[in-house]
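Please read the structure below before turning to the comments.
Of the protein chains in this complex, all but one are displayed in their positions.
Moving on, here comes chain A:
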Amino acid sequence: MDKTNKLFFGTNMVLLTQNEEERYAFNANMNNARNLSHILKAIHFKDTATVFVTENGMKVTVEDAKCIQANAFIQAQVFQDYIIREDSITFCINLDILQECLSIFGSNPPSVTAMRMMYNGYGTPLVITLEEDGAVTGCSIKTQEPDQTLDFEFSAANVINKVIMKAECLKEAFNELDVTSEVLQITMSPDHPFFRLSTFGTLGQSHHDIPNTSDMVEFFECNQTQSNRYRLSLLKPSVKAVNLATKVCVRMDHRGFLSLQYMIKNENGQICFVEYYCCPDEELENNDNQF
């Protein structure tokens, strides 16, 4: 606590000396904090996030009910300076607090907040310094014991069906899903209906089809008809991601596990990815079941 206090209130708090900077195991800076907060918004459906830092970049993971996992990847290139002095760093952090800190000066353009992020290893707080128009904010967020994150064993080799489309068309479909339905059924097939989202609500069934010939579809590779149900409450958070994304890749593996990859552009035009994994709700008795 002593050190952070010095950082906040020392007379020279803005400019850390070279020595002080070197002490940190992880030290990165970004000229626009929104580049980070924007992408974290896409996975912000639970308070606690696990952060993994390696020399390639930062991965932030959020999980719920051991059934859904969201990962945001922020490559080292998105930062202007990126120094890590250990092979990898893992810690848990309260995402609500992190987001509030990153947007402390307000999150609306045209204001641009510069950010520096520092972490000094197990048990120490994450220290963030933000600067805008001469005002400087120092934040010290307690980190927590990292949680074991789930491994969905989702590998590209087992992917059966894969569709890449523009985010707009899923945006519409996701935002209008019938919330009274408990599940969302996703059907992917080499023949009609190609790509179908179905809900079964109190007011009846609803199907949303996207044919493979649609302008929105950029890549379509379905080998086998698959129809799986996913808890709508689990998939709902990914609406946040689809609203920010430009492209979406939907994949299903042989077990019916779903992977949704969102491509999100930041204000500097760099591309970041957010990935959602979700396990199917139940196995349908007959996998070829057609509605």
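For the reader, a short list of remarks on this structure follows.
Keep in mind that, in the parts below, contacts are C-beta pairs under 8 Å (C-beta built on N, C-alpha and C of every residue); 3 or more make two chains touch, one makes a residue touch a chain; residues count from 1.
Definition applied: contacts and distances are computed from a predicted model.
One chain of the assembly is not displayed; among "Trafficking protein particle complex subunit BET3", "Checkpoint protein", "rRNA N6-adenosine-methyltransferase METTL5" or "DNA sliding clamp PCNA", its UniProt protein name is "Checkpoint protein".
Among A:32, A:50 or A:140, only A:140 touches the chain left out of the display. Per the touch definition above, the residue from A:25, A:76, A:97 or A:112 contacting the chain not shown is A:97. Where chain A meets the chain that is not shown, the touching residues are 4, 8-9, 13, 94, 96-97, 100-101, 103-106, 133-142.
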